[in-house]
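Written below as structure tokens is the structure these notes are about.
Of the protein chains in this complex, all but one are displayed in their positions.
Right, subunit A next:
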Amino acid sequence: MAGSALKRLMAEYKQLTLNPPEGIIAGPVNEENFFEWEALIMGPEGTCFEGGIFPARLTFPSDYPLSPPKMKFTCEIFHPNIYPDGRVCISILHAPGDDPMGYETSAERWSPVQSVEKILLSVVSMLAEPNDESAANVDAAKTWREDKTKFQEVAERTVRKSLGL
């Protein structure tokens, strides 16, 4: 089914190029391989990640969009829903039933009618509103819950770092 996946990824790339959502740039790392994308996500305004530009990798399976891609930030980012190694842990990257830790019942899930755009928009909301219920980074979740000032400081440091400052 790699042929179908490629066709769909090309359609999504075209869509994202024609109507880019605010604060998001995404596309294949090179045109030879449509199954590996790079995304740049701007930290949402009015949050402690404001001003940052965070690079991430999306890796698509050969049966995409039946199965979701995986997403990993390639920069340092301290966040309850991002593993220390950068992997993103949000409900839309999982089909229902793939989350023994339990996402909220109203949480958006992966299905073949979701898209890269929907994932990236969810990631932007996740940056703005961490969900400490299903934590990928326990330390970050704890800091977010108990010491907002410290969380803010760490976030601002990663923002400066993401800009190479």
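One rule holds in what follows: a contact is a pair of C-beta atoms (placed from the backbone, for glycine too) under 8 Å apart; a residue touches a chain by one contact, two chains touch by 3 or more; residues count from 1.
To be clear about the criterion, contacts and distances are computed from a predicted model.
The complex appears with one chain absent; UniProt names that chain "ubiquitinyl hydrolase 1" among the candidates "Thioredoxin domain-containing protein", "Zinc ion binding", "ubiquitinyl hydrolase 1" or "Ribosomal RNA-processing protein 40".
Only one of A:Pro65, A:Gly86 or A:Pro130 touches the absent chain when the whole complex is considered: A:Pro65. Counting the whole complex, the residues of subunit A in touch with the unshown chain are 1, 4, 7-8, 11-12, 15, 63, 65-66, 83, 89, 94-101, 105-106, 108-115, 134-136, 138.
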